[in-house]
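A selection of the complex's chains, in situ.
Naming follows writing order (A, B and C), and every chain is counted from residue 1.
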Amino acid sequence: MSGTSEDASRTRTFTWDDPRALAEAARGLSGIEFLRKVASGELPRPPISALMNFGLAELAEGRAVFTVEPAEYHYNPIGVVHGGLAATLLDSAMGCAVHSTLPAGAGYTTLEVKVNFVRPLTAETGVVRCEAEVIHVGGRTATAEGKVLDAAGKLYAHATTTCIIFRTERG
Amino acid sequence: MSGTSEDASRTRTFTWDDPRALAEAARGLSGIEFLRKVASGELPRPPISALMNFGLAELAEGRAVFTVEPAEYHYNPIGVVHGGLAATLLDSAMGCAVHSTLPAGAGYTTLEVKVNFVRPLTAETGVVRCEAEVIHVGGRTATAEGKVLDAAGKLYAHATTTCIIFRTERG
Amino acid sequence: MSGTSEDASRTRTFTWDDPRALAEAARGLSGIEFLRKVASGELPRPPISALMNFGLAELAEGRAVFTVEPAEYHYNPIGVVHGGLAATLLDSAMGCAVHSTLPAGAGYTTLEVKVNFVRPLTAETGVVRCEAEVIHVGGRTATAEGKVLDAAGKLYAHATTTCIIFRTERG
């Protein structure tokens, strides 16, 4: 199982699981079945989640919510959390929102993501939610949008994405 | 000093430095002076670089190059490196390309970043370079573009960004 | 007054008004006062509206709706309406949504717009609405989003934008 520890000396240790097992599980399940097993812990969280310390908190067809607590180890050189944290969270949440609509045997790849940064995250912001929903799901492409919000509902970043969908004959 | 270690048991430990010292150093220097001290190791690398294990490799006015070796701990749930690695690298390199053009006393914030993913990074890709250059630097805004390339010059992702610039009377 | 005529021989004639008078009127009014005079016809519609034959249909603080009937003269070389029509509409509606929040003496410029095309518009689509709303309005920047929808609510395109705001001491 993946885990994490950190201390006052600015050292953090984390562990992760073999991602190939996870990718193989994905192939036999519908998107929402697969993601529910990740959210519940029945399947291990992916390495990127262990690395950046975020998790899949809520899931419905066409919708996914991730949470993270911004920390000092997410900081950029100019004194606030690096935009890459919000970008990674938004890419994850929007991708999962699309994935949650796909039947077993279908897959997707993110073609592009566009992120607007509205205000900076800091180690004092507290836990933030990244909420994403599909806008359009067609036969060959899908689009989705997402927002990063704090506990009071204040907006930090928002994004849209374009995905390509691979459907099999049955998918 | 920041450092990192990992082993066959899928455990990684990294350390980082207080980012406030870095942000304070940034305020007294021109962008290129500040970034040269980060690249040379005279100033500590920012926490996000320690977290994701990438570094600033080359720097010139209006241009920055980062390098990273994609690893298993960067993976997403579908069996390849998460798009967040390229997005974070590109955001870093494009932001530094803009920052490198600013005089002491001026600052910037990234308003938006748009990333296209052309092919997936994996743990077999080897070290990749993220090269960014400014497109336009004006009084109040700047734009830049970046690419992620492997050792053979193959393209993995490309991006553009919009930044707002804060200039003081002298900046 | 601006006007338009077209006929079966694929000829269209349109007229427009001096845009400088319009731009001068904009300077003395709050955004919403100015745009209400354009919507009501008290001020002339801008040349681009005469050219592309679209109009401002609804307005509220932070929200604007334009309508257009896609026609053969909007077509691209591959047999459907050119994406430029949706892009121009979305840019207009999102810009007006931002403008509608600004006091007299403040101004804005669009820094970037990103448009997703979900399905093609044709001359058979009928009148479409382009609905835009602000997402974030801060001191120096604003973001907004917009959608192009037909009479049945079917989605054709969606977009986001980033604007820079110029405020005077009183603005």
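Methods note: a residue touches a chain if its C-beta (ideal position, glycine included) is under 8 Å from a C-beta of that chain, and two chains touch if they have at least 3 such contacts.
Worth saying up front: this structure is predicted, and the values here are computed from it rather than measured.
Every protein chain here shares one sequence; 3 sit in place, and the complete assembly counts 4 copies in total.
By definition in this document, only the chains that are shown with their structure count from here on.
When the CA atoms of subunit A are superposed on subunit B, the rotation angle comes to 180 degrees (nearest 5). Averaging Cα coordinates per chain places subunit B and subunit C 36 Å apart.
Centre-to-centre spacing of subunit A and subunit B amounts to 21 Å, using the average Cα coordinate of each chain.
Separation between the centroids of subunit A and subunit C, computed from CA atoms only, is 34 Å. Multi-chain contact residues of subunit C, defined as those touching 2 or more other chains: 114, 162. Across the complex, subunit A meets subunit B through its residues 9-20, 22-23, 26, 34, 38, 46-48, 50-52, 72-79, 82-85, 87-89, 91-92, 95, 107, 109-117, 120.
By the touch criterion stated above, subunit C contacts subunit B in their complex at residues 111-112, 114, 140-141, 162, 164. Taken together, the subunit C residues at the contact with subunit A in this complex read 114, 116, 118-119, 135-136, 138, 143, 145, 155, 158, 160, 162.
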